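The chains shown are only part of the set, and none of them has been moved.
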Amino acid sequence: MALKIQPLSDRVLVEAQEAETKTASGIYIPDSAKEKPQKGKVVAVGSGKKDHKMTVKVGDTVLYGKYAGTELKLDGNDYLIMREDDILAIV
Amino acid sequence: MALKIQPLSDRVLVEAQEAETKTASGIYIPDSAKEKPQKGKVVAVGSGKKDHKMTVKVGDTVLYGKYAGTELKLDGNDYLIMREDDILAIV
Amino acid sequence: MALKIQPLSDRVLVEAQEAETKTASGIYIPDSAKEKPQKGKVVAVGSGKKDHKMTVKVGDTVLYGKYAGTELKLDGNDYLIMREDDILAIV
Amino acid sequence: MALKIQPLSDRVLVEAQEAETKTASGIYIPDSAKEKPQKGKVVAVGSGKKDHKMTVKVGDTVLYGKYAGTELKLDGNDYLIMREDDILAIV
């Protein structure tokens, strides 16, 4: 299902994923980390800003900080809309 | 009815909408989100700034943060005037 | 009566108006808004800055935030001197 | 008497004037304003900065905020040295 949503500026819409004990690339998200990064899939990407060309693409799996973004909910899934600069890495 | 109001700089005038349980594009605005985004329709758009070309257009439905903007009231409807950078996405 | 005053930089001198229940363009200034915008008429305009060309003109009616600017008083009317960026919209 | 003092950068030396009930241009400085602007005469002007060309000239009467600048005293008069950006208007 395609989402009809266009993030503004350098924002990215991310579908949060359940925390797993081991990811495909073998990365563990630890339980006791002082600030646990979260994992999600990119669902929509803004067009960027004059001094910020977007790097992530729809379909990328990304890590981001625990308090990044603003929550949305769609069909029972959790979405977050955040600035690309809040994304730590593509895994 | 056309509003005779010209937002200054990179500001946008938004007509707040009643929270719905499900939008046309299927997006739910959750009750319990720590910071609930709000939805509204763009009524007037400023001319931007030298380093900020406006993206939203009159008639767009937009999401924005709960504390974004300054309130106005017109004919019983709620308006908000906010900077475009406070707008999260066009839906 | 012409005022002999030249606002510096990107500042604007505004003559505050009595709050009305309904303006010419039909905009209500609500009583209970968390931050009520104020209305006034532009009386004098600074020459701007290198990176800020002025938009408002003498005679414009403008909306601005409740705490914007510094108060002056002249012949019983209230004046405010504020930066143009504190002005929300021209009505 | 000419003062042998050269304000640095974008600073202005101002000789504070006694508060009057009515100025030549008819402006009252109110008693009860939350932040009363002060009035004074420009005595010396810095050479500006690369991105700030000076606007006020020696002899101008200016308004400035109550807490602007640093105090100096000369022959019983009050002087203030402040950045030009602390000056609100030329009257």
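Which chain is which? They are A, B, C and D, in the order written, and residues in each are numbered from 1.
Keep this in mind: contacts are C-beta pairs under 8 Å (C-beta built on N, C-alpha and C of every residue); 3 or more make two chains touch, one makes a residue touch a chain.
In this text, all values refer to a predicted model and were calculated from it rather than measured experimentally.
Because every chain is the same sequence, the assembly can be counted simply: 4 are drawn, and the full complex in the file has 7 copies.
Rule of thumb we're sticking to: only the chains that are shown with their structure count from here on.
Mean C-alpha position of chain B lies 23 Å from that of chain C. Centres computed as Cα averages put chain A at a distance of 42 Å from chain C.
Residue positions of chain A touching 2 or more other chains: none.
Listing the residues of chain C that touch chain D in their complex gives 1, 3-9, 11, 13, 44, 47, 50, 70-75, 81. On the side of chain C, the complex with chain B involves touching residues 24-30, 33-37, 51, 55-56, 62-63, 65, 84-85, 87-91.
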